[in-house]
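As you look at this complex, bear in mind that one protein chain is not there, while each of the others sits in place.
Letters A and B name the chains as they come in the text, with residue numbers starting at 1 for each one.
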Amino acid sequence: MLAGDRIIAGAIMVLSVYFMIHATALPIGWNGETGGPGGGAFPFWLSAVMLLCSSLILLRSFGASARASFFFDMSMLRPLLMVIAALFVTIALIPIAGAYIAIPLFLFWYLKIFGRHGWVLTLCLTLGTPVFLFFFFEATLKILLPKGFTEPLFFPLYAMFF
Amino acid sequence: MDVLALLADGFATSLSPINLMIVLLGVTAGLFIGAMPGLGSVNGVAIVLPLTFIVPPSSAIILLAAIYYGAMYGGAVSSILLGIPGASTAVATTFDGRPMAQQGKAGLALIAAAVASFIGGTISVILFTLFAAPLADLALKFGPAEEFALVLLAFTTFVGLGGDDKLKTVVMICLGLVLSTVGLDLISGQPRLIFGDIPGFYSGISFLVLAIGVYGIGEILYTIETSKTAPQVTPARITFKELGYGIKRMGRIWKTMTFGSVMGFFVGMLPAAGATPASLMAYGIAKQTSRSPETFGKGNIEGVAAPETANNAASTGSLLPMLTLGIPGSPTTALLLGGMVMWGLVPGPMLFIEQPDFVWGLISSLYTANFAAVAINIALIPLFVWALRMPFTVLCAIVMVLCIVGGFAPSQKMHDVWLIAGFGVAGYLLRKADYPLAPLVLALVLGPLMEKSFRQTLIAEQGNVLAFIERPLSGAFIAIAVLFFVLPFVRYLRKGSRRSIVTAE
Partner (left out) sequence: MAYTFTRRIAMGLAASAAMFATTATGALAEGWKPQKPVQMVIMAGQGGGADRLARLFQSIIQKENLSNMPVLPVNKGGGSGAEALRFLKDNEGDPHIIMATLNSYYTTPLRTDIGVNIEDFTPVARMAEDTFILWVNADSGITSLEEYVAAVKDAGKDWKMGGTGTGQEDSLVTAMLEKEFDLEMTYVPFKGGGDVAKNLVGNHINSTVNNPSEQMGFYNAGKSVPLVAFTPERLAAFPDVPTARELGHDIVYAMQRSFVAPKGMPEEAVAYYTAMFEKLSQSEEWQTYTSEKALMPAFLTGQPLQEYFLAEREKHQAILDAMGDDSSS
């Protein structure tokens, strides 16, 4: 699948150009007065090298002897997209519903629906993980996880464990 | 001998039953904290620091040293088992640790890491005991020019780490370096590349975010696709026989480990350098001096041992400038320094003279913490290995949750969690297209230090580029760097006729 290689090389080229444009916000040249390169020089010239190399990669893929390095098993596309979608939904849900709703939901989906595991295992992990997270991160490490609208439910827990 | 008498006094304190309990507790806690992707010794130390205000300082440092060591050991656990480096110091451990785990040799890799950490820790503590004071002066000799030369050296030692495709390796190094410039430009004080005006980018892109993204999420996506949900990891087993075998194997690579320890200690001692370049350099040098460099990255036990000796040695080394000069070499030592200030101790050249009890108490607790860490770590290996035998979908779900929570924990920003997911998908695609990921991650780690020291030197020297070569220390480093850069080519030319080796590289 040479197309895959080309798309990725093209994406890197676009990214390099984006970086180069934004790097020019700060001086990109050598400034004799203050000594050395300006604030934009590093990102600008490195992006330029990146652009050059990714262009070469793209050009190479049109050559006669080009071999694809990008292979993809189409039968796995669906599960892969499902996992990525679940991941993004979970992250989006964390600030709203809190980690203690989003993460068990994710685990439940992954174990029961995606992984087709038994109820015992699913429930143990789905219910056990939040308990572990609370005691490990919040009670012990004092790192508060986002709780969204479930925050007030935790007030009594805070009073107990802090 | 004076030093030994002082050390004996230190041991008298650190070996009391209560303090031994503290060591065991601290090491275990540190081990688990370090084994979590995203969490490292910084978190462990930050949590217990306020606590130490309440207990007497001698017990407090013992607790801190124990957590520090425990977390250093623990970092290797997540690198080997999950392929996610828990801290930047453990990146190099993933290169060979992860392949070993995939071949069903997780137990062996963990033993190698534990033994190597122990050796690194021990050698460096001995160096510390003997030469603390004179070495402090050496650390002072390091200005921006020397820092730059050292980073350059670290870069060249992993020239060979990329894949077959040199163009793609260059792209990844550049991308990592560019990503490292995101955030505030220290020299001009202006923000740059903040993608419009997203406040989350003000503080730059943290190494952990990229590493958890590409190694954690990216790896899972890759495995899902390639394995059709069947476990790709060979189930690991661990027996006493294997333990014995592992230790025997370690005996054969004592040269690598000794070198890694000594070098790790010296590099770690330099402020601003620390354990990450040390572990990378140890890996790179072990690979380049090895008789079979092509086996590195494919599960060579030496590739686990070298960075592990170096990073443990370096974390001891980084205590040296903190104690003798009051300069923290890493965020963790910065917190320790804060702790010392709270206890009313003034770090600096006078500390060894004014507070010998404290200093030698600390050094002796490093010895005990090291012993406790290796013992507990080896005892827990069966547990870690057992965790790998979980069904693949279960392991994936748990690792994903750990990636999300572990990505949130250090900065407590959802922004970073989004970045992890983004880097995960991007890392997966890049990996599919055969772009090497290690150079990307390493460039991000070393990039800020390299740019900063380069520009500081040029400002101070008013644009005189020759300053890097004129100064003896930095000149020497640059000379070695050039040598390392040329060495692979020389070897390539010499072995050029034998095609098999070239293709393996």
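The criterion applied here is as follows: a contact is a pair of C-beta atoms (placed from the backbone, for glycine too) under 8 Å apart; a residue touches a chain by one contact, two chains touch by 3 or more.
Fair warning: this is a prediction, and the values are worked out from it, not measured in the lab.
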Looking at B:100, B:119, B:172 or B:187, which makes contact with the chain not pictured?
B:187
Just one of B:104, B:143 or B:356 touches the chain that is missing; which is it?
B:143
Touching the unshown chain, chain A contributes residues 27, 31, 33-35, 96, 142-144, 148-156, 158-159, 162
Taking the full complex into account, what residues of chain B touch the chain not shown?
42, 46, 49-50, 53-54, 140-144, 183-184, 186-191, 194, 197, 199-204, 271-272, 321, 325-328, 331, 334-335, 337-338, 341-342, 344, 346-351, 411-412, 452, 456, 459-460, 462
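As a working rule, only the chains that are shown with their structure count from here on.
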Listed in rising order, chain A residues that touch chain B in their complex are 4-5, 8-9, 12, 15, 19, 22-23, 25-26, 30-32, 34-40, 42-43, 46-47, 49-50, 53-54, 56-57, 60, 69-73, 75-76, 79-80, 83-84, 87-88, 90-91, 94-95, 99, 103, 106-107, 110-111, 114-115, 117, 121, 125, 129, 133, 137, 140-146
Spell out the residues on chain B that touch chain A in their complex, using ranges where they run on.
33, 39, 43, 47, 165, 167-168, 170-171, 174-175, 177-178, 181, 185, 187-188, 190, 192-193, 195, 217, 220-221, 224-226, 228-229, 391, 393-394, 396-398, 400-401, 404-405, 408-409, 412, 414, 417-418, 421, 424-425, 429-430, 432-435, 451, 454-455, 457-464
